[in-house]
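Missing here: one protein chain of the complex. Every other protein chain is in place.
The block that comes next holds chain A.
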Amino acid sequence: MSSPDFVIKNALWRGEAHDLCVADGKVLELRPASGEGYGDAPVVDASGLVLLPALIDVHTHLREPGFEWKEDIATGLSAAAHGGFGSVMCMANTDPVNDNAAVTERMLDRAREAFPGGGPRLFPVGALSVGLAGHELAPMGELAAAGCRAVSNDGMPVANSELFRHAVEYAADFGLTVIDHCEDPHMALGVGVNEGAISSRLGLKGQPTVAESLQVARDVLLAEYLGLPIHIAHVSCRESVELIARAKERGVRVTAETCPHYLLLTEDAVEGYDTAAKVNPPLRTMDHVQVMREALRTGVIDMLATDHAPHAAHEKEVPFTQAPNGISGLDTALCVTMGLVDEGVLSLDDLVRAWATAPAKAFGLPVCAFAPGDPADFTLYDPSASWVVSPQTMHSKGRNTPLLGRTMPGRTAFLYVNGKRVV
């Protein structure tokens, strides 16, 4: 073995203490901790810390350009880094919309400026249609060349199936995957609450699960017909899971994500018209939560994503129907899902797959599997450093989370990207 630049000693990898040797920004070797020295290489004592690949979030809203009061690329990436994320894919619903190379390049410049020494990797998601208007295809070749890895009309679902079909076809020519926010826009005119007992009692127009699954059905049929991949964003309900499972059994090239809040929270969180829990798709009932957990565990749902949607406090401090949708998720995502590992709902391997290997595979992103030569993108998670979610402990500008006041079971202690320490 050539000499490492530095060594992470005694980190817990699959429950056993390991030493990780890093050189030139890459993994040199991961081996069981032996107690022996590594010459003059600096050593980081990671005793008691859990070693994970740096997480990949394929669905984040960083709000810049245009909505910097909610979040900007610097604060968003800072929240990502402190949340354990080494790579972030940011959505196109900015102002101006990321439907041309100039916006993509500006985003990438801002990421470099925010972390001059190297920080979390940013992979912008281009708009699927010009201005997200759903009428004309965006210039996907230009977007791919500028650095986009996927296209999406997230936030503005494409009801026009013919346009969506062409988007999937055209995107494939440039190696771009289409990410779809599955929602029938007419049926989903609700206000961020599940259609059910609570919407009925609170007098709110709810959003039925079928508003989501109707579009999921369309997408799996299209992906099958075209033989091209489609990635389904933020799946929240049983009907969608069943459609995806059956499609996968037939070999359809469909991948899907869900978010930590759909694994943790139910529609009960909107009781009292709590706008912090207003999210799209809405939080569902416990039976859906159980299905989402199982679907993630079995791989029907391939990956996790935060759908980090930061908003300023004054934007959420309005009557429920008026409040914007969205939960700020980067700060808490890893902790929430580690909590599910602690409860035995997920295994650590499930978590590694969902937050790193599956998203990397779906979108062609760098990932650390701790094999020699892999990028040294890793997180050291301290399971003993519990913390309380509060405006003071979050790094995102958006403190809009129904988890405020909750104790998280641990915290990111270190994040390395390309062998450089970010946190």
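Assume a contact is a pair of C-beta atoms (placed from the backbone, for glycine too) under 8 Å apart; a residue touches a chain by one contact, two chains touch by 3 or more; residues count from 1.
Methods note: contacts and distances are computed from a predicted model.
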item: Omitted chain, identified by the protein name its UniProt record gives, among "Aspartate carbamoyltransferase", "Sugar ABC transporter permease", "Inositol 2-dehydrogenase" or "Cytochrome P450"; value: "Aspartate carbamoyltransferase"
item: Listed residues A:D19, A:D180, A:E195 or A:D302, member touching the removed chain; value: A:E195
item: Touching the absent chain when the full complex is considered, from A:D24, A:E105 or A:E317; value: A:E317
item: Where the unshown chain meets chain A, residue by residue; value: 195-197, 199-206, 208, 272-273, 314, 317-322
